[in-house]
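All protein chains of the complex are present and in place, except for one that has been dropped.
Presenting chain A:
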Amino acid sequence: MAFYEVYAHPALIRYKTSVCTKATLFLLVMLCLTYIPPLLVAYRSQGFWIKRGTYEEQPVVRFQYQTLLVAATSTAGDYVAWSTYPYFNNMLGSNLQIPAVSVREEDLNQDGKMDLLVLQLQLPLKPEQQVFGVQLLLTFNYQLFRMSTVVMQSMAYLQYSSPVPGAKLFVSGDLRLQQRTPLPHRGLYNAYNVSVIDGTSPFASAYDLDSIVRSYQKRNLTTVLSCPMPVWTVGQAAGSPFELNAEIRYPVELISYRPGFWETIKFAWIQYVSVLLIFIWVFERVQRFVFQNHVLTTIPVGPVGKAHLS
């Protein structure tokens, strides 16, 4: 009593023919129609070769403890300035006024990467001086490790001016990465590992803010301080110093890179094969119909090895 199927396996029928027949021509046409249209479909529906990918990483940022400060003390163009570069301070002459600066970097989540820079600057003023505007330049050492290794020296430029003299400026912002071109996916990228201000130069042109910003903006990879809400407090008490408090965070960045060869090939292959499967199934059914129903003359060789002529 055999009432259920316990096992089954397919028995193969081979259809043979010689080279110069209609069946060969049909096979060539079928092969072209099976393997070429999926490529066209995958390519024409956009996104076949991925050109740009993104990844997230928190950069390793360290403050380099080099700054340059310029404060405008009148609306007529008088200014005082200070920096950590001795040549610049020597060139200032009587415009040099040295502030009290306290800086610390904090690692808030204890992951080994600094997250926050807190800077407190107090600039003592002469009794007749008032501060109308501030320009502050801070330099950082910026490193990325996940894809390509990026080592560069970058800066944050902070500027605020007001028609009313102020007692305090509070700035809280993020140090954001600006990319003009995607990064490579591997290798060392240290083209910008040169200092933003050349501290060894005795010439005034090396400390000119115009030329510093101009040559910095020529770079394809820069950092910028993104601070949408600076707070300028007015009402300077006589004799008290001008206070500048800055909090600069180092957030997780979304970085775009150019994918490598294998990543590109992997995604292209996934797209091609998933469309190819459909075409293989369809044309397999067409070929089975044509050869099984003898639409074209071939010699079938059956599963028991006997040749049947149609």
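To be clear about the criterion, contacts are C-beta pairs under 8 Å (C-beta built on N, C-alpha and C of every residue); 3 or more make two chains touch, one makes a residue touch a chain; residues count from 1.
Simple rule for what comes next: contacts and distances are computed from a predicted model.
Peer 1: Among "Signal peptidase complex subunit 1", "Lil3 protein", "Cytochrome c oxidase assembly factor 6 homolog" or "Transmembrane protein 107", go ahead and choose the protein name stored in UniProt for the chain not displayed.
Peer 2: Of "Signal peptidase complex subunit 1", "Lil3 protein", "Cytochrome c oxidase assembly factor 6 homolog" or "Transmembrane protein 107", the absent chain's UniProt record names it "Transmembrane protein 107".
Peer 1: Have a look at A:Ser18, A:Gln110 or A:Asn293 and name the one touching the chain we're not showing.
Peer 2: A:Asn293
Peer 1: When the complex is taken as a whole, what residues of chain A touch the one chain not shown?
Peer 2: Within chain A, the residues that touch the unshown chain are 22, 26, 29, 33, 289-290, 293-296.
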